[in-house]
Structure formats: structure tokens, C-alpha cells
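As you look at this complex, bear in mind that one protein chain is not there, while each of the others sits in place.
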Amino acid sequence: MLRYIARRILLMIPTLILISFVTFIVVQLPPGDYLNAYVAQLTAEGGETVDRQQIEMLRERYGLNDPFIIQYWKWISNIIFEGDFGRSFEWNAPVSDLLWGRIGLTFVVSLASLLFVYCVAFPIGVYSAIRKYSLGDYVFTFFGFLGLAVPNFLLALVLMVISLQVFGVTPGGLFSPEYAGAPWSFAKLMDFLAHLWIPMIIIGTASTAALIRVMRANLLDELNKPYVETARAKGQSEAVLIMRYPVRIALNPFVSRLGWELPALVSGAAITSIVLNLPTAGPILLTALQSQDMFLAGSFILILSVLTVIGTLVSDILLAWLDPRIRYS
Amino acid sequence: MAMTTDTATPLGPDDAPAIVAAQGAEVASQWKLMWWKFRRHKLAMASGVVVLVLYMIAIFAEVLAPADPNDFNPRFTYAPPQELRWSYVDDAGERQWGLHVNAYRTELDRETFRRTFVLDEEERIPVGFFVEGEPYLLLGLIPATVKLFGPEEVGAPFYIWGADRLGRDMFSRVIHGARVSLSIGLVGVFLSLFLGIVLGGISGYYGGWIDTAIQRLIEFIRSIPTIPLWMGLAAAIPLGFHPLMVYLIITAIVSLVGWTDLGREVRGRFLSIKDDDYVAAARLDGASEGRIILRHMAPSFLSHIIATVTLAIPSMILAETALSFLGIGLRPPVVSWGVLLQEAQNIRAVVTAPWLMVPGGAVVVAVLAFNFLGDGLRDAADPYSH
Amino acid sequence: MTMQHLRRSVGTAALTLALAGGFSVTATADGHLHQAPMLDALVESGDLPPLAERIPANPLVIEAIEEVGEYGGTWRTAASSRTDSWMYRTINYDHLVMWNQDWTGVVPNVAESVEANEDSTVFTFTLREGHLWSDGTPLTSADMVFAMEMLRDPNLGIPSRSYRNAAGWATVEALDERTFTVTFGEPYGTFLQDLSRVSSSEMGDGLLKLPRHYMSQFHPDHNPDGIDQLVAESGFDSWVDLFNARWSSYQNAGKPTLAAWVIEDPFGEGTQVRAVRNPYYFKIDEEGNQLPYIDDVIFQVYQDNEVMLLQALAGEMDFHGRHINTVPNRPLLADAAEELGMEFIRLIPSSANEGAIYFNQTFEDEAMREVLASRDFRAGLSHALDREAICDTVFAGAAVPRQIAVSPEFPPLYNEQLANQHLEYDVDLANQLMDQAGFAERDSQGFRLRADGERITLVVQVRTDKQDMIDIADLASRYWGQVGVDVQLDVVERSLSDQRRDANQHMILMEDHSSALADAILAAAPYLPVDDDQGFGIPWFYWYAGMDNAQEPPEQVQRQIALYREMGETSVPAEQFEFFAEILQITADNFFALGTCSEEIQYSFKLDHMRNVPDVMHGSFAFAPPGPYHPAHFWIDDESLR
Partner (left out) sequence: MERGHVIPMNPVDPDAVLTVRNMKTEFALRTHTLKAVDDVSFTLKRGKTLCIVGESGSGKSVTARSILRIVPEPGKITGGDVILHREDGDVALHEMGDRSPEIRAIRGADIAMIFQEPMSSLSPVHTIGFQIEESLILHTNLDQKARRARVVELLRRVEIPDPERTADRYPFEYSGGMRQRAMIAMALACNPKVLIADEPTTALDVTTQAEILDLIQELQDEYGMAVMFITHDMGVVAEIADEVAVMYRGQHVESGTVEDIFANPREDYTKMLIGSAVRLEEPSPIKIAMQAKQAAQTGQEPILEVRGLVKQFAAKRTMLGKLVAEGVRAVNDVSFDLMPSETLGVVGESGSGKTTLGRCIMRMHEPTSGQILYRGRGTDTEITGLDKKGLRDLYADIRMIFQDPYASLNPRMTVEQLIGEPLRNRKLGTPAENRDRVADLLVRVGLKPEHMERYPHAFSGGQRQRIGIARALAPNPKLIIADEATSALDVSLRSQILDLLLEFQESFNLSFIFISHDISTVRYFCDRVAVMYRGEVVEIGNAREVCDNPTHAYTKALLSAVPRPDPTRRRIADRHRYVAKDADLLSNGASA
């Protein structure tokens, strides 16, 4: 088992290198650099004028004139050797100061949605496999797809307006104002959970349908495998034998999909966060990309990707733990 | 299995397979069998029809849309939908038949800066079929002026799905939006299909280190959260580009992520088929590599690919809306469902002009239809399985 | 309260702003000072010196707009980003001088008085005696000298327009503890006005944003020994990054300020910025109560203005005047107003134009420039637009047709011709003008041709972040199509748009401008090329500013620039207006740019319980509402919220 994990971790390395490289290309693609955006933003509303020669000196200082590969190397080597993600131009702060809190919340939200999705998809998947082509099967399938079909951002906005008009509260954010600044406490946690469910559901709806289908399909394959009959011939009761054998086995692909769901959910979280005004990676990433705050944007994309790669790894390990065939080969 | 005797299923080798039951099945080709199997899938059938209709709409948008999607009208900003009526009571109190809508009386409230619209029971705008409209080019070549239906006098206010903030006809806009959104789905899918088949095919057919490499690549692409990737790439589009160019690039971006699923699918099929006896047999029949792949292998996974493709289209459509929402997708004057939704993406629309969210409905319908259709196709994809 | 003396001694044009009679604390109504209850405990415990020691000998006494208020409460509002001017205008508008409330001139604020010399090159400021930073450290001329040094430091690149002019950076000299001079190489008559406005950088009045005792530790020249360690601890790569991070008021709670509220929860992790009362604030009301009345200000930070709007609709915004106070949102707010007890405040709009269309007179392409340079052609285009329809459509009637011009609401600079020439919708006239301009020839599709037989295709560059402009451009292009002019929209992200503009690559540029009132003089770009915030002659501006890629402007434009320079020599508004009126006349004759609509209705909103907020304000960005109305003396008339 340990060797298996070790091997998978080794295999991650090239992927990670590639990711970091592509990430940097992506953030470098847009024309111009941060300072152009900066000047533009300053001179907006007929406000500031900036000393062009000062800007040039800044450009020198930040090495924005260096060739791509050198910039990349500076960035990545700092990350690897010093854990220094560079500096956010726009925020005038070390990227790492901005990064972790939001990444953390992003993943809390994503994982919460993941949990939600699986908790919903599993029973429904099992049900619609066992009651194949029953009314319930169709109904669930339909709502599953409905969730998939409604764009997240639209759903988010409508939900917010409704909750304003019906309950008179704005569900935006992850904390109530009184807790926003406060340090973590039980009360804050409660408040957090109270805010969590709306984004959780909104983000979740998109993936549920797919997973229901996966569970259903797999279970259908398993349901008429001989070993089910064996168990039946033993005198085991339907409910127990279905959960113990086919479901247990159909679980594997269901779990192995976990790794692929994560990126989707993180993306969903990014968009939804913008509408719901969540302090996650999404909003800040968007602005960072727009203002070409490349180290910030780059680091966000990088970390998100790395974490999803790790998520995939975890799901693989989980799978190996679930399925002896993988574990022992 | 080598030595099959009858297991639970009563259909042993010598009961001729169940599929033969249908009339003339002995000479029924794969596609016929698939069609028979698909036909039994009612929901899929219905969805298939819906999809067909949607594409018809997209193709003949000019004919179906009563107005030019970009015709604005200051007097009818945020005009609510008009009700199509079949009859009315004339001054003599007689019920008269005749398709019409009622004109609005509208005034601007200087305090709230809202236009209030009151249906004018008196003034009727007769609506007809195949009426004259603004001239256009059908399919981009045939000059025509006829509209399927619309107000009999050109330019009379006619907003059955309401108007947007510039007083443009939502109905016409949604119809024209279908063109871009649906084609993005299609073009995108074909781009990814191309990538998927080429890379997945190579990967599956040759295997070995190429396979491993391509698998890594897929794994890698899939491990990058799509939205940030799109944000980055889309932010990189030179915005001076012609809208059409942007459209193509966006499609490319969307499919750049989408192809991986297809890649895996194709590879999977290739792997499973390439060791099948009948492929070996074909080789022993002296068939060339090319013929083996095209004549012997392709048909058996084509059907599966088609199903997968169908299931991939909705995600493309949704991706387009997501990009537009982020303001990094298509832009006006291009009219796509995504663009329309972005314009509905504000409280005012939700509260005071809900009809602006009709495009959302369109997206939902399209996505649902494609999914159910794909489902049906997938079930029918292998007519030889019992 | 304060008054402005315009003294004209023979042959000299000088200006002095001072506090009449020099108020003394005892002069307040009951002769006693009062402080917020929340501070009493601190004073008793000795954590805080008594009030008398905390405020200047002659604090600035604010005459309440409505009434003397009561202490307490939170001002709930919102912001959209770290660099959101709404924050500068509400809790940070304490410059050396400030606008007076009717926007006729400038009055002292942090400075007790200021005096300009004859040719407006030297300005002498006097600080208040015993004025303290929010951490209790005295405010002295030394702070000013240090600050100027920092502003000039080429390593840092701190944006601060006010202390630079055509001749470059100002120099600051300390005469004594409280008096110092700001000296410019060239006359800078509008210096004090410039100083009174806010800018889109949080710096605003730079001299007051860099407290020496705090910032000096981050500069190697002043802290040679400690700096390296500080950098190391901070996680930054260089002292520059560290310094630039530390001068930002909105990102570190630590930095002392002179403002009424001190940032406590800065930008960063959370979704809100919180500022609490500054116990050393230098303003009091007529009854000797130290301001501010309101305990703290909370800005909810939003990515998406729609969500911000929801907060307002939920009645969770006491007073707000940015992002969401748009015409499209008006109906929603109006609906909610009833039950929320919301009031609208009329903003006197300063809108030179919401859709100013600049024709690049210095466009590279020969043949095309010829087209753009034809006044008749431009006039023709102008007549081809049905502005009534456009403004009605895009602004729901909240904007009126006008060329790029000073608003009638500001008589001293209003120019009838500039505002209304070529305004009426007249397709025939339009065609006639363009024909006689020499572009009568048309191609098969009915589009007009240039002299060289090529089709005229106007490429209009618009910014993505301005939906109104995009709509206007979209509609305009249709009208122009009707007179046979082919138009292509080039919707471009802002920074790219500016890059192209500065590289003089644009053909036709669309921008929006305030500067329709007193601010016309300060942001004169729409009228003459003294800044790059315009699209008709970027190289002319380079010529004016003596930069590279310059082109010599035509004679009449040179005349404008000359007049502008002359205007710079006086600090007396009335005189400045005379010069500028002449400049505007030339602008009208040139007609390099045509306008579409200028907003007539601007508003912001507040809840009833928010008191001392005027019901009419100047809306111009440069005027920085509500800054000049002393947000420090706004108060919340609702027990439950205090």
C-alpha cells in the first residue's frame, strides 16, 4: 500500500511541473503587464497622473521586462526553495498573506459541496438503479439534470433575491458582519455553517446529475452479477445483500470519480463566490487576472491545481483502500 | 467466456438472439438495430425532436424572429411581454376573431425613472403569419423579407417575450442567440472530438509510452480547475478581435478542456476492441491497418462516440454562459444565450423584468434535451448486448 | 464659519485663506469640550490624555448642516475594491485645504491658513498648534519635508498628482514647527484646487499620508540599521515593497492618520473594512463636542455590485453614493424607499459628457486622418445622431443631448455654442455636410468613400467597463450607417484602451468626462490637450508636456495652451475663469470631438436616521462628495442603532 502511494506521489511530480509552467504562461498571455493596468486604474475618473519614469523604474524592479523563462524561474524557484509566492502588485502584499485564508475557504466550500453532492447522489443513484425505469427513477434523473442545466450564477442570484424578498436577509458572504473580522470561535463557526449551505447547494447542483448517473450505471452492471445470486442463495435478505455486495462494489468507480469532481467544484465555487460575495479564491482571482496581478493570479491557479491533483491522489488511495484488487497488484 | 453453457439467462446460444424477434432483423444493420432500440426510449425520442427543433430555429432564425435582434426602441425599454390574443370585442360589443396583441400606453416616471406600461385595450396590433418584415439574407444568401409571423405593419411594437433595457425584442434575441450558443456547442464538440479521436485513438491503438504520455497529459489538463484556466486564456484574447474571431477562440478554449473526456472514451473503446477476436480475424483476412481501423473497428465505437458527444454538448453551452457571465466570453453585438443571460444578471432584471431570464429557460431546455438524447443514444449504442 | 478673503494688492495676484479671527476653544457655545462616551473610560484609566490635550489649540469648528448630533452608532456602507474612492471621500477627506460647500473656492482644513505668492509658485502653509496624529504624536513641518522627500523618491513611485506640475516635483521647506512652504518650478495657480480634490489613488494629499515617525522606519535613508530586519520579518523582497505596502492606509491598521476614523480591520482576509473613531480628531461642533459623532464606519467589500445593491435594498446601508446609485437601479431603490425610509440626495451632476467621441487629429494613416480632420464631416456625423432617442434609450431620460461642454449650471464657464452646436437630428443636413466635405462618393453597399476611393470605416474604441458607452456607440453606429458611414466597434478592456491611446493608435476614442463645473479647469483634457485623458491629440499633449513622440499642434491649439499657461499664474478663480472661457471658445470652433448625452440626474441615497447629510450635493468626482460636507459631523438619529 505504502509503495503504491509513494509511486503515485512520484508520478505527480511531472504533472505539477507542467501545471506550474502552463499556469505561468496563462497569466502572462494577456497583453501588457500589471503596471499598464495600474496606470490605467490611477488615471481613471480623471484622477491621478503618474510619473512615467517612476513607472519604468518599477517595471525594472519587478523584472517585468525580463524574458518569460527568467520570470518563470524566479517565480517558481522562490516558491520551491523559499516558499515565497512573490508579491501581489495590486494588494501591495506578499501573495502568501492573501493566499492561504482564501484557498482554505475555497476548499472548505468545495469539499462541503462535494459532501453534499455525494450524500445526495449516492442514495438516489442506488434507488434509481434498483427501481430502474420507475417513476422515481425518472423524477430524480430529471431534477438531477435540471440542477445541471441551470447556470450556477443565475441560480445564485435568484436565490439571493428570493431570500431577500421572503426572509428580508441577504445571504451573501460566509460570515455575518459581526464575525467577519473576529478570530475563529465556536460562535463564528456556527455562523459560518449557517452561511455555508446556500453556496454548498448552488455549487453542488451542477455535479449531482453526473454522479447519480455514474452510481446508477455501475450498480446496474453489478446487480445481475453471479455473486449477488450466491448471496441470495445463502438466504441473505435483499436489502442487506444489495448494500453489502453490488453497492459496495459499484462504490469504487463512484469514489474514483471523486478526484475528477473536485476541479469542477472548485471552478463552480469560483463563479458562485463572485455572485455570493464569498471570501474565497474566485473573486480575488478574477480581479487579479483582470488587473494582471500575475504572481497573485499565478499562485492561486497553481495552488488550486496542486490541491486538486492531491485530491485526485487521495481519491486514488481511497479507492485502493476500498478495492483489494488494486491494493494487492 | 470460453465454455458458455446456460447461466441464469435463458437465452443460450441456440435460442436465436432476442433482437431477431423484430421483423426482418436478420438483415438489419447496426444502425437499424440501434434505431429500434432507441425508439423504445420515449424520453430520448422526445428530446431528439426538441434538439432538432432547436437547430431548425437556429438555422432559420431570421424567418422566425419577428424583429432584428439589435433593433432598439427608446419608447419600449423593459417593456413587459404582450399577450397574443385570438379574439376581441369590438365597439359594437361583437366578439371579433383575429390574432393580435394590444399596444401599450407608456409613460416615464421622473421620480423612479421607470417606464410604466399599460396595455391599451382599445389599440390592437394585428398579427399575421408570413408577413413582410425587414429584409434579410436567408441562410446568408437568399434575400428575403417574409417572417413566419409578426405585426402586419412593419415596426409596430410587438414584444411577446418583452423587451430588454434598450427596448430590443427578447423573443427575436433568444432565437438569434440559439444560433451562436448551439453552434458553439457543436463546433466546440467537434474540435474536442477531433483532438479526442486523434490523441485518444493514438493512445489506445499504439499504447506503450505514447499512451502513458497522453494519459498524463489528460490527467494534467483535467487537474486544472477549468474556470481559472478559462479566465486566464480568455483574458488573453486580444480584444480588438472581430467578434467572430473571439467566438472561435472562445470555442477553442472551451473545447481545449472538453476533449479529455472524449479522449478517454475513445481510448477505452480502442483498447477494448483492438484485442477482440474479430479484429484479429480481420487481420488474418489480410486487411490493411487502415481498413481494420476504419471498416472493422470504427463502426463499433462510432455509436458510443456519438452518444458521448451528445452528452458533451451541454457542458459546452453552459461553459459559454459561464464565460459570458465572467465578462470574458462573447460580447455584444454578438447575441448568444450567454450574452443575454449576462444582461439579465442583475437585480433589476430579476425583480422588475423577469422576462429577461427567458434565455436561462432556453439554456435549460437545450441542456436537458441534449442530456436525455445522449442518454438514449448511449443505451442504444450497443444493440448486440443482451 | 470660515470665510475667504480675496485681497488684490496692486500689480500682484495673491491669495490668502485663513480662519477669520482665529477661533479659540473657549469660543464654543458653553465654553466646554465634550467627547464621545466611549472615550471617557479610556481617559479615566489614563490610556488616553484628556480631550483638551488631544485637540489643537484652535480646532476646526463645524457648523452643523442640520443640528448638533449625538454620539454613537455605526455607519454601514460598502466598497468595491482596495482602491475605492468612496472610502477616500468619506473617511479620508482631510487634506491641508478643502472645497467650500458651494464649490466656489477652497478653504483651510488641516492647515490653519495658506498663502500663495504673486505668480503662484510658492505656497506657505501654517499647521494648527497642538495638532496630533491618531497615535498622539505631534504633526509638524518635519512630517511635510519627509513626506515630500518620499513622494519624490524615484524608487517608490507613490502616485500624487497634486505636488507635481509641468515643471516637475515641488520642494517643501520647513520655516518652523508649524509653517512650511511648497515651491514649484512653474506657476501653479490651480494648486490649491488640485489639493482639494481626491484622486483615484488613495494618496490624495500626499503630504499628510506619510507620518514621519511611522514611515521613516521603512526607509533605508532614515533607518539604515533596522530596515533589513523589518524587510525580513515582513516577508517582502525589498524595502520598496515593504514601504509601498505600509503607506497604504487601507491595508495596515498601524499607520497613524489625521482622519476622523482610523482603519482597524484593513483590506485582506475578510469581506469588510472597519474604521473606528480617531480620538485625536481636530474638528468640533458648535457646542464643543469633538467629532466624529459616529463610532465606526463599516465598508462591506463586494466583488459584484449586484450583491451590494441587495445590501442597500435590505436597508443595511445608512448612506451610500457610489457603484449602485445608477439610473437603472433607481426604480428598485425607489420601490424600497417607502418601507426602508430611504431618501434620495440630488447630486448636481458634473457631466461634460457620458459618451464623448474623439476624432484622432493625429492619426497615422494619411487618408483616414484627412477624413477625421474634416470639420464638416464631423458636424455631419453629429447631425446624423438622434440624441433624443439615444439618451432616452440608454439613460431612461436621465440624460440630455449635449456636446462636450461645461454645464449651464456653472455660468462662469458655460458656452452656448460649445454645448449645443450641431446638436439637432437632421439626416439631410448630415448628408449635405458630408457631401460638401468631399465624401459624397459611395460604394456598391452605399458606404461613403475616401479621397483615395477606399471605403470610410470608422473604428470606434470603447471600454468594456462602460456599458452605457458601449450602448451609445452601438446605437450611434446604426445612425451613422444610415448616412452611409461604415462603423466598427472595438470594445476594449480599459488598460488596453489606454495603452493604445497613449501610443496614438486609436482612430476614434470614446470616453466619459465630468469636468462640467468648477472641475472643468482641473481636468481640462476634454477641451485642450494638457493631459492624456482625451482622444483628439495625444502627441499634442506630449508636445505640451515636453515628452517623446510629440507633434506640434496647430496654431489655434497652441493658442489654447498658451492661455492655459497664463491661467496658471493666478490663483484667483475669477481670473482663471476668464482665461478658460477663452480657451473653451477655441474648443467650440475646433469641434475635434462630439458629445452625445450628459447626465442630468445623479443621486445618492441615505436612510432617514442619517442626519446632517445635505439633500443636495455637488456630484463631481473631483468635488469628492460627501467629503466637503464633513462626514465627521454626520450622526445617527436612532437610539436603537447607537
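In this document, chain identifiers A, B and C correspond to the written order of the chains, with residue numbering beginning at 1 in each.
Just so it is clear, contacts are C-beta pairs under 8 Å (C-beta built on N, C-alpha and C of every residue); 3 or more make two chains touch, one makes a residue touch a chain.
Bear in mind that the values here come from a model prediction, so they are computed numbers and not experimental data.
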item: Touching partners, among the displayed chains, of the absent chain; value: A, B
item: Of A:62, A:127, A:179 or A:245, the residue in touch with the unshown chain; value: A:245
item: Absent-chain interface as seen on subunit A, which is shown; value: 3, 7, 10-11, 224-227, 229-238, 244-245, 248-249, 322-325, 328-329
item: Interface residues of subunit B (partner: the chain not displayed); value: 1-22, 25-30, 33, 209, 212, 276-278, 280-288, 291, 296, 299-300, 384
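As a working rule, only the chains that are shown with their structure count from here on.
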item: Pairwise touch network: line, ring, star, complete, or other; value: complete
item: Interface with more contacting C-beta pairs, comparing B-C to A-B; value: A-B
item: Mean-CA-position distance for subunit C and subunit A (Å); value: 40
item: Subunit B-subunit C separation of Cα centroids, rounded to whole Å; value: 48
item: CA centroid of subunit A to CA centroid of subunit B, Å; value: 26
item: Shared interface positions of subunit C, touching two or more other chains; value: 306, 310, 313, 493, 496
item: Sequence positions of subunit A contacting 2 or more other chains; value: 31, 157, 161, 274, 286, 290
item: Subunit A partner contacts - residues on subunit C that touch it in the complex; value: 81-83, 85, 154-157, 159-161, 164, 198-201, 203, 234-238, 240-241, 244-245, 248, 251, 264-265, 267-272, 274, 298, 300, 302-304, 306-307, 310-311, 313-314, 316, 493-499, 513-515, 519, 523, 525, 531-533, 547, 621-622
item: Subunit B-facing residues of subunit A, complex; value: 11, 14-15, 18-19, 22-23, 26-27, 29-31, 138, 142, 145-146, 148-154, 157-158, 161, 165, 209, 213, 224, 226, 229, 260, 263-264, 266-268, 270-271, 274, 282, 285-286, 289-290, 297, 300-301, 304-305, 308-309, 312
item: Residues of subunit A touching subunit C in the complex; value: 31-32, 36-37, 39-55, 57-58, 61, 84, 87, 90-94, 96-98, 101-102, 157, 160-161, 164, 168-170, 172-175, 177, 180-181, 273-277, 279, 283, 286-287, 290, 292
